[in-house]
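A single protein chain has been removed from this complex, and every other one stays in its place.
By letter and in written order, the chains are A and B; residue numbering begins at 1 in each of them.
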Amino acid sequence: MTTVIADPEPEAPRKPLRTKVVESNNQLFRASPLNYLVLVLTFFLSVFPLYWMLVMASRTNDEIVQIPPKLIPGSHLGEHVGALFDNPDVMFAKALLNSFIVAGSITLFVVIFSALAGFAFAKLRFRGSNVLIGLVVLTMMVPVQLGAVPLYMMMDWFGIQGTLPTVILPYLASGFGVFLMRQYASQAVPDELIEAARVDGATTIRIFWSVVLPALRPAAAILGLFTFMTYWNDFLWPYVALSPEHPTVQVALSRLSSGYYTDQSLVMAGTFMATLPLLVVIVLFGRQLISGIMDGAVKA
Amino acid sequence: MSDITAPVTPARARSPWRSRLSRWDQKGSPYAFVSPFFILFGIFGAFPLLYTFWVSLHSWPLLGEHTFTGLDNYQKLLQDPQFWNAAKNTLGLFLVSTVPQYVLALWLAVTLNRKIMARTLFRVGVVIPNITSVAAVTLIFSMIFAKGFGLANWIIGWFGLEAVDWTAHTWSSWLAISMMVDWRWTGYNALIFLAAMQAISSELYEAAAIDGATRTRQFWSITLPMLRPTLLFTTITSIIGGVQLFTEPLLFAPGAGAIQGGTLRQFQTLTMYLIENGFTRFEFGYAGAVAWMIFLLVLIISLINILLVRRISGAD
């Protein structure tokens, strides 16, 4: 998956926006100590619940329920994580792998399909395109929960009930992705470039691969990142649809936290391990994620 | 508008075959390009939704006989106090969480929109909550809001206050759930507002500064009006998310009957009511009707918003 988003450095077409932002940055007020106080406090509040998760994950069950609470991490994290992976009912290692497969496949296809459709909507003229883009926006408003039961029956007709494709297929059409790509493509892909390629006799699909897709890479990277995070974290449908032998990591988590007796520190260790990959992602791609959120906002 | 390419006239003469092929390509490709999305959505999005509508016209227990009842389910739903209670909670929770969230996010955006050291660190810091899964957020916050050993009660104990049974009361449960939602989304929205602020031309501020306007005044008379389109856009997103609020209230008070959202149904949202009818009562017909009411609600609110946005962007 990472091959697609490995090189999110924007190419030529994005230059104008960059310089504009930098310019306005030069005009900014200097931050006061009060501002720093607000920022530090916000940072603390943002990170604290995750820190608290680590504290609980590294303490024994007895310590978790003590008053006054223990505020610093204990020494049992390794032990709990070990217990997590050793528990055959939870299948945590398999769940992690499954989540990678699910979130990864969805990401790949969503990016490709969204780029195709987004390009078509932004740059190609065809009858009905206005109605169709309206439909795309409409699709963003359909919550999956509404169709859970028919969807479940359909998976059965296809004979794939309970397996990983049941939680991959319904998510491959992303209205948000198409919309994002359309917005981005209409600004980032110069019409002249497409026209020039056409004059050279390039087919539309060839124009897509060699002109449009490279220009869309920054947006594709962001869409990929968001899609991956969303489906890594997805819970309800996988919970309903997957058979117990094919858990994703969120489903495995819920299996840890339910049941007649619950080991809270183990649950927290599981939550920690389920969040860790995304924390790694944000450390590696934090800058791109932020510019993605901000670009999406300006262009939408 | 720039997003429509002018038809390309071939510069050189081509063989008729090639030009026909090229015409097909230009006519057909757009449809081919958008078709994967629409085919997939048709199968996995539209069909289940339409099928749900068909189901909603029936008395359809999960096990047992199905009978066609027309619009009976809808009629019953409109007179169902539990449905309206869920609608009220959904709207209430949306307001209680969104209003402070926007105020905080704006404040944060203004603060971030300055010359600051370690800019990326602070920005990454505020989106960290957003990458945490809802399930994880709720598990963590449920421990924090535990009645007996939770951090929240320990802290209010410093001020000599009585421990609160957070899941029991309307105000306390709404407060706790709003905090989960806001923790996850305030930083994200702040970044969106920040982006919009940075796109505002600095000349406007310079002119205002020359006229002697204070920073506060500049915020109210320049920043906020210029942010209006962005605010409306994020509001749509928040509404769609808010109407579907589910995991936080569900996992907040776990155990038997969790789907009812508290002992007084004080934090049962519409989606929870949908799932309760479908998967506790196993009445798919009625649940289907709830599903369609939610869908219509989202649709109406969003359409109003889209019209508003269009009018405002048209006025620019």
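Quick notes on this structure:
Please note the rule applied: a residue touches a chain if its C-beta (ideal position, glycine included) is under 8 Å from a C-beta of that chain, and two chains touch if they have at least 3 such contacts.
What we mean here is this: contacts and distances are computed from a predicted model.
Looking at the choices "tRNA 2-thiouridine synthesizing protein D", "Cytochrome b", "ABC transporter substrate-binding protein" or "BtuF protein", the name in the UniProt record of the chain not drawn here is "ABC transporter substrate-binding protein". Within the complete assembly, A:108 is the residue of A:45, A:83 or A:108 that touches the hidden chain.
The missing chain, though absent from the display, is touched by one residue of A:54, A:142, A:180 or A:213; that residue is A:213.
In the complete assembly, the contact with the undisplayed chain comes from A:240, out of A:138, A:180 or A:240. Among the residues B:110, B:146 or B:239, only B:146 touches the chain that is left out of the figure. Touching the omitted chain from subunit A are residues 1, 3-4, 6, 61-62, 65, 89, 98, 101-102, 104-105, 108-109, 112, 149, 152-153, 156, 160-165, 168, 209-211, 213-214, 217, 239-240, 243-246, 254-256, 258-262, 264. Interface residues of subunit B with the unshown chain, by the touch rule above, are 61-64, 80-82, 142-143, 146-149, 165, 168-169, 253-257, 259-260, 262-265, 279-283, 286.
Basically, only the chains that are shown with their structure count from here on.
Note on chain placement: the centre of subunit A and the centre of subunit B lie 16 Å apart, centres being C-alpha means. For subunit B in complex with subunit A, the touching residues are 2-8, 10-11, 14, 18, 22, 25-27, 29-31, 33-34, 36-38, 40-41, 43-49, 51-52, 55, 107-108, 111-117, 120-129, 131-137, 139-141, 143-144, 148-149, 151, 154, 183, 187-188, 191-196, 198-202, 205-206, 215, 230, 233-234, 240, 244, 246-247, 254, 271, 274-275, 278, 284, 291-292, 294-295, 298-299, 302, 306. The residues of subunit A lying in touch with subunit B in their complex are 20-21, 23-25, 27-31, 35-36, 38-39, 42-43, 45-47, 49-50, 52-53, 56, 64-69, 113-114, 116-117, 119-126, 129, 132, 135-143, 145-151, 154, 169-175, 178, 182, 186, 191, 194-195, 198-199, 201, 203-205, 208, 229, 232-233, 235-236, 250, 253-254, 257-258, 264, 267-268, 271, 274-275, 278-279, 281-282, 286-287, 289-290, 293-298, 300.
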